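Structure first, commentary second.
The complex is shown incomplete by one protein chain, all other protein chains being positioned as in the whole.
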Amino acid sequence: MKNLEREIPETGWQKKLHEIVFEADTPAGKVFDVTLIALIIASLLVVMLESVKEIRDDYGTVLWRAEWIFTILFSIEYILRLVSVRRPLRYILSFYGMVDLLAIVPTYVSLLVPGTQYLLSIRILRLLRIFRILKLSEYISEGKVITSALIASRRKISVFLVTVLTIVTVVGATMYVIEGEENGFTSIPTSIYWAIVTLTTVGYGDLSPKTPLGKTLASIVMILGYAIIAVPTGIVTAELTRRVNKVSTQFCPECHAQDHDADAVFCKYCAAKL
Amino acid sequence: MKNLEREIPETGWQKKLHEIVFEADTPAGKVFDVTLIALIIASLLVVMLESVKEIRDDYGTVLWRAEWIFTILFSIEYILRLVSVRRPLRYILSFYGMVDLLAIVPTYVSLLVPGTQYLLSIRILRLLRIFRILKLSEYISEGKVITSALIASRRKISVFLVTVLTIVTVVGATMYVIEGEENGFTSIPTSIYWAIVTLTTVGYGDLSPKTPLGKTLASIVMILGYAIIAVPTGIVTAELTRRVNKVSTQFCPECHAQDHDADAVFCKYCAAKL
Amino acid sequence: MKNLEREIPETGWQKKLHEIVFEADTPAGKVFDVTLIALIIASLLVVMLESVKEIRDDYGTVLWRAEWIFTILFSIEYILRLVSVRRPLRYILSFYGMVDLLAIVPTYVSLLVPGTQYLLSIRILRLLRIFRILKLSEYISEGKVITSALIASRRKISVFLVTVLTIVTVVGATMYVIEGEENGFTSIPTSIYWAIVTLTTVGYGDLSPKTPLGKTLASIVMILGYAIIAVPTGIVTAELTRRVNKVSTQFCPECHAQDHDADAVFCKYCAAKL
Partner (left out) sequence: MKNLEREIPETGWQKKLHEIVFEADTPAGKVFDVTLIALIIASLLVVMLESVKEIRDDYGTVLWRAEWIFTILFSIEYILRLVSVRRPLRYILSFYGMVDLLAIVPTYVSLLVPGTQYLLSIRILRLLRIFRILKLSEYISEGKVITSALIASRRKISVFLVTVLTIVTVVGATMYVIEGEENGFTSIPTSIYWAIVTLTTVGYGDLSPKTPLGKTLASIVMILGYAIIAVPTGIVTAELTRRVNKVSTQFCPECHAQDHDADAVFCKYCAAKL
């Protein structure tokens, strides 16, 4: 949202409109957001119900009409958003702008390509707006803590992912050679899929080793997967622990250095009393 | 229990009764609680055994009688609790009051609606009373640590849950489009169910992708699920770590060192008396 | 082992024997232990191979003989241990004493009750002796850290387990009522078994919900199971973090208080310099 704040227009009616459709501080804005969320949920239900054959057979047309009503309403909303911001393009290219568009396009496309309307489930992303109505700030800040922890450990995590991908590829190929096509390991990609299913401890069982050697390798992979789950957990936890315990947002009066420990009494950089 | 303490009546017999049925300090109270727990366990076994067809066929009537005996006993107990508290309504509306009621109602209802008696398993909730007989306080306090940690991180957790729900919905709908009804993904709700089964690494295998594209998406979801388990773990761990390393917030009068153990008497850095 | 140290006899030959069979410090003792472990592993292989039908059919008698040779050797070893300790009864009742006995009994019993010889796999417990040959102390101390962390959090863990058991019972019974016998949920115990399989994210798939309502409840259970894994992890991690970071084993020269922080300079109880 941040990069939209600077978008607020001066002119009266546009400013007013912006307040209503983009913010939830004014009564009007709150009403707008609540109705919007109600509509989103309703439309999601419609999409889901329509995908259930029994229901589609009986209430097909009703759902189809409802679907179109929602799409038209959302289209109007989208236009309102466009006219109420100063730099429309900026909004269009923003995350929420994208989502808002993707939330209406499929219905129109479904006229040409049937089936695409199910992609409307992307509308759930619009529900993230719900945080706007709850005490947004708090949730956002909480979210920020998690996100920053993940960002801080992105390199560690990517190292971990590369390791995992390497393991599953090698294991997958080996399994393909060991078990072979007669036991369902019909190709290396399939075997890699099996390796992922096993390492992540999902274990569908649609594919499982039959030969003693295969079962032995599988056992090793399982114990490996069971143990290395500790690594990402450790990485994220270590970062989060740091953030949870080190909460000081003090600025040093002298050198303006931040990031002091909660229990710091003097600035660790310039020795000024905090 | 807390909000019941203030409920203790003055009048002799009622006070006495309250001591027996609500507390476990007096010998009589202990005996009452122990027998009660024995009865609860016995009744639970009866409910479970009755649900096993073979056993029901042979011992149906015996179990049926036993069931009624337990229910009558619990009903009497319930009445005793009612008369022994000062404000019965308050007890009725308390958590334990609810549970105690729900633990007898189904039997009576089953006369009208057969099958409901199996809901009696809710009686297991009554077993939480068992902590009363063990050194309650300690367990309660331990439980409190966990609970407070969970409460402290409730926002982070809800952010996490919303993310998870968003992922499974989008993934579910996409899978429905990719795999389609012929591969068992008969509807979006079903596909979302599959997405949850996969993301949580449960992996029943009653539904599993058949198309290469589907398997690819599934693989991504699995690795995602395998990795993001780190987030809730990190959140809870960070909070618990803080509580377990219960550092006092005392400042040393001399060297301003903080971070002393709760039981410290002297500053561990400059030996000044705290 | 600890409570056996005080068992070392004075008399020469007995002392010598004790050194050999119980300790691994002397060359003789080391040789004894290594051969013992080799024998244990060999005997384990024999037990396992014998359980494989194909192999049993071809090499039945050979394996049978080998089995008896191992048992006799272990019996002799057991007697040696008996005569080499001062208080045999104490050894018999010690953990290792039990294991040593259980490692030979099944073979004799199998003469009366066939099949019991497979219980010989308990011999693997004897392999724990292997730590005696590796730098025992280090591993033991590491093990102690883990054990003490688990003991320190035993109450929290039991609170967690009770919660889990309560959840699976209530969920299981509810599933039994929802899905019913026609969908494989043939009894409450079976449904509880399903609930455990689901909550622990094992997900065999031998039992899985068929009704929409059942799938919804299952989804909730899965997400719950996926999230609450964070609790035991958090508990153990918090304890371990404490132990890993707080390693000081210093005793205060004045008040003999222990358990100071690694970075403590003065005793936090009596202010004496450490």
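Per-chain numbering from 1; labels A, B and C assigned in written order.
As a working rule, a residue touches a chain if its C-beta (ideal position, glycine included) is under 8 Å from a C-beta of that chain, and two chains touch if they have at least 3 such contacts.
Predicted model only: the values in this text are computed from it and were never measured.
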| item | value |
| --- | --- |
| Option from C:20, C:47, C:66 or C:188 whose C-beta touches the chain left out | C:47 |
| Chain not shown: contacting residue from C:105, C:125, C:177 or C:224 | C:125 |
| From A:71, A:84, A:110 or A:237, residue that would touch the chain that is not displayed | A:237 |
| Touch criterion as defined above, residue of C:69, C:101, C:146 or C:213 at the omitted chain | C:146 |
| Subunit C residues touching the omitted chain (full complex) | 44, 47-48, 51-53, 115-116, 118-122, 124-125, 127-128, 130, 138-139, 142-143, 145-146, 149-150, 157, 160-161, 164, 189-190, 192-193, 196-197, 199-206, 225, 229, 232-233, 235-237, 239-241, 243-245, 263, 265 |
| Contacts of subunit B with the absent chain, listed as residue ranges | 201-205, 233, 237, 241, 252, 254-257, 259, 269-270 |
| Absent-chain interface as seen on subunit A, which is shown | 155-156, 158-160, 162, 165-166, 169-170, 172-174, 176-177, 181, 186-189, 192, 198, 201-205, 208, 212, 215, 218-219, 222-223, 225-227, 229-231, 233-235, 237-239, 241-242, 260-261, 263-271, 273 |
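In this section, only the chains that are shown with their structure count from here on.
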| item | value |
| --- | --- |
| For subunit A and subunit C, chains touching each | B |
| Self-contact between copies subunit A and subunit B, residue sets same or different by half | different |
| Identifier of the chain whose CA centre is least distant from the whole-structure CA centre | B |
| Residue list for subunit C, restricted to those that touch at least two other chains | 201-205, 233, 237, 241 |
